[in-house]
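After this line comes subunit A, so read on.
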Amino acid sequence: MTAYILHFALCIEELMMENPYLPIPMVVKKSHLETTDRMLRTLEFSFINEKDAKAFHFIPGQFCELSVFGKGEAPFGIASSPTENGSLKFTINKAGVVTTTLHQIEEGTEVGIRGPLGNGYPMDLFQKKNILIIGGGFAFTTLRSLITFFLHPANRNKVKDITVIYGARTPGLLLYKEELVEWGKRSDIKLVVTVDQGDKDWKGKVGLVPNVLEEVAPSSENTYAVICGPPIMIKFTFPKLMALRFPNERIYTSLEKRMKCGIGKCGRCNIGHLYVCKDGPVFSYAQLEKLPKDY
Partner candidate 1 sequence: MEDHWEPKILAFLCNWCSYAGADLAGTSRIQYPPNVRVIRVPCSGRINPLFILKALQSGIDGVLVSGCHPGDCHYLSGNYIGRRKSATLKRFLEYLGFEEGRVQFSWVSAAEGGRFSQVVDEVTQDIKKLGPPRRFVKTSVEFGVRSSE
Partner candidate 2 sequence: MKWKLDKKDFKPFLQSLMVEYDLFAPVQLAEGVSVYKKIDRPDEVDLSSSNTQKPTKEVFFPQSETMFRYEKTGNQHQVTSTEEVERKRVILGARPCDIQAVLLIDQVFSGKEYTDVYYVNKRKATTIIGMACDHPLSPCFCSSMKGGPFHREGSDLLLIDLGEAYLVELLTEKGMTFQKNKFFKEALAKEINSAKEIEERATKKTDGSLPVAGIEKRLDQMMESPFWERVQEKCIGCRICTYLCPTCHCFDIVDEALTNKGQRVRNWDSCLSSLYSQETSGHNPRPTNRERTRQRIMHKFNYFPKNFDRIACVGCGRCIIYCPVNFDIRQTIKEIQNSILQNEK
């Protein structure tokens, strides 16, 4: 029997390498509501063991399996950037048993985490290119990670122009509102925030993401597009990207599927012969084109 106490883990790194199913202990540092419908909450976790913190390297677009002991595990995209050291952020939609528990969890509670899992965004390809980031609703989490990463002084010169189009149904449903304000003030990022329906305090743009994209009309030259959002948004935005002459190879998206193991063993998240958890969740449209439409 391999017994170990999470708090006084003796050889957790080694164990993690050996047994990919054992969670690393983390503690809930902060928890706050993001949206007015009270369905989205951002949780910040910090590592309990210094060693784990050091060993945890990830890139934007990767995800983790969060464990609530006794309730189970669920996968979430990492919303924080690798440049924000020492902690991990996840924005969690209240939907099932695990997420509901996570919404109610108190600060200071211990949870488990497995990860980082998945491939993440193709950071190498983005080098010296323009980046167009299109997000809708709460699929903005890993995009926030991506934006924050490139806005970090150490990384800003790795890519050229950064254009972000972010839409939500109402102003209250926008994520990371304070950061959006901050980014809006900066000159090294072009941010367009739009809502489907404004309210009396909303001074920004009103309009659907596909239309706003048409309006903003970023050049596709030397540009990679990353698009994450609800299927209906993607369905109507994709043709607009085509019209802007983005080739399939330069449009990336992150897929969601039901996952359990996160390491390509348990079966359920496959699209064709690829597993979203292991070979994804980030795919280019050129890749998806070759795969069966089984998602």
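Selection rule: all candidates are chains of the complex that A comes from, given by their letters.
The rule is simple: a contact is a pair of C-beta atoms (placed from the backbone, for glycine too) under 8 Å apart; a residue touches a chain by one contact, two chains touch by 3 or more; residues count from 1.
Bear in mind that the values here come from a model prediction, so they are computed numbers and not experimental data.
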Of 1 or 2, which one touches subunit A within the complex?
-> 2
Residue ranges of subunit A touching candidate 2 (in the complex, touch as defined) | 1-7, 15, 18-23, 25, 67-74, 95-96, 99, 108-110, 112, 256-258, 260-261, 263-270, 272-273, 278, 292-295
